[in-house]
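All protein chains of the complex are present and in place, except for one that has been dropped.
After this line comes chain A, so read on.
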Amino acid sequence: MIILGLTALALFTIDSVYPESKNNTLLSGVTVLGSLIALVVTGTQLLNGAGSTELFSGQLVVDEMSLFFTFIFTSVTALIALASHEYVGKREYQGEYYVLVVLAAIGMTLLASSNSFATAFVSLELASLPSYALVAYLKDNRGSVEAGMKYFLIGALSSAVFAYGISLVYAATGSLLFTDIAATLTDGIDGSLTGVLGIGVMMVLGGVAFKTASVPFHFWAPEAYEGAPAPISAFLSSASKAAGFVLAFRIFITAFPADAIAGVDWVLAFQILALVTMTLGNFAAATQETVKRMLAYSSIGHAGYALIALGAMTGTANQPFVLSAGMLHLLVYGFMNTGAFLFVALAEHWGIGRTFEDYNGLANKAPVACAAMSIFLFSLAGLPTGGGMLSKYFLLLGAVEAQTYVLAVGLIVNSALSLYFYARVVKAMWIEEPASDLSIDGYPTGLYAAIVVAAVVTVLLLPALFVFSEPALTAGSGLF
């Protein structure tokens, strides 16, 4: 985190020293380097088992959970920064772009470490505000500005809901620190406050649902992803979503333990949320006409899968295992989904249209990128081209253990359905005849490199997920 902060400072410095400069390579290089160093440091700490450190009298806590998610954020940030090299190269405000990305990443990292509603709220805003600006980055493009506007308005509304929820929880428990809330709840609160607490918890849940793009707070997501520059869509749908999940994990497992919080059945709420989110996301994705929107809706579907981790906290399941299954899914998802959106960025870079038909025959021109895209899509669908199959399988195990068979069936049926629309893209790229005027000018190095790296990692996460399974489990157990 500190390294990310230094990166941001370095970017500010470069930008203020050469305000008119367009030294895109320097800016993007510094960002990539900064996030890579942060990635390596986080990764080493994570694999060595860092233990838990409390900062600011427990307001922030650096433990395996926060390291695990910081690992996701930094790797996605590195990929995005690498891929943005060409994308931003032609546009104004390059320094600002990278600074905003890094600031958002810092916000997410803080979010992963928050152990109190106060810090959680502040870091949520720190993560969100740069995102609003980034979505509207293409300020000459009406779609982008409109998407930024929508995102901002819904974001502001959710922040308000979240803040109000926090105040109600505070009213009921008299504390903002997650661990103190849990302690108060375990002792039992005044019966007359149960209603206040219940509404508070549900409003907090609403705030989380916004950040994870879960139903019913998902409406901003397709619009924002569609309008935003494609690398930013990748950033939002992978890193920002994971940030929402780590917040959800911490709040609901640390602050509102399911067995202590009498009268407020948030597990059931998450079960409904998971089922509705995955079904709605996938069905909506199946009816889309453009690839980017399809990916946007399918990423809502994946939020539904990850929500199983919370929906399965029924007590019969091995809870640390279920939680780590959700974390592993988010990790794999971070790479495969980022890669898929970066491929869309590549297509946008080439000026290819957005619909499925526009991708026809692309594999003739760019077989390597299309092979990578096929890996992402099949992995997202749960076929064994990447770690997606394995992490979905763990989620399935968790759902069955928790005896939430509805969620298990929902996961299987939705995966089968999702193959349909993912395969549509694959079919367009490889099997359909190319449009006659399909021409590709240049192969952007940074973008290509980012896509290939993401593809390689996605594939490797199938045999090598074991590297992360142990830290994930430790992190999961740490919350209970």
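Just so we're on the same page, a contact is a pair of C-beta atoms (placed from the backbone, for glycine too) under 8 Å apart; a residue touches a chain by one contact, two chains touch by 3 or more; residues count from 1.
Quick note on the criterion: contacts and distances are computed from a predicted model.
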Options "Aspartyl/glutamyl-tRNA(Asn/Gln) amidotransferase subunit C", "NuoM family protein", "Acetolactate synthase" or "Amino acid permease-associated region": UniProt name of the undisplayed chain:
"NuoM family protein"
Looking beyond the chains shown, say which of A:Met389, A:Leu407, A:Val425 or A:Leu479 touches the absent one.
A:Met389
Among A:Thr173, A:Ser214 or A:Ser324, which residue is in touch with the absent chain?
A:Ser324
Out of A:Ala183, A:Ile272 or A:Val400, which residue would touch the omitted chain in the full complex?
A:Val400
Omitted-chain footprint on chain A covers residues 318, 320-321, 324-325, 328, 363-364, 367-368, 371, 374, 378, 383-385, 389-390, 393-394, 397, 400, 405, 412, 415-416, 419-420, 423, 427, 430-432, 462-463, 465-466, 469-470, 472-473
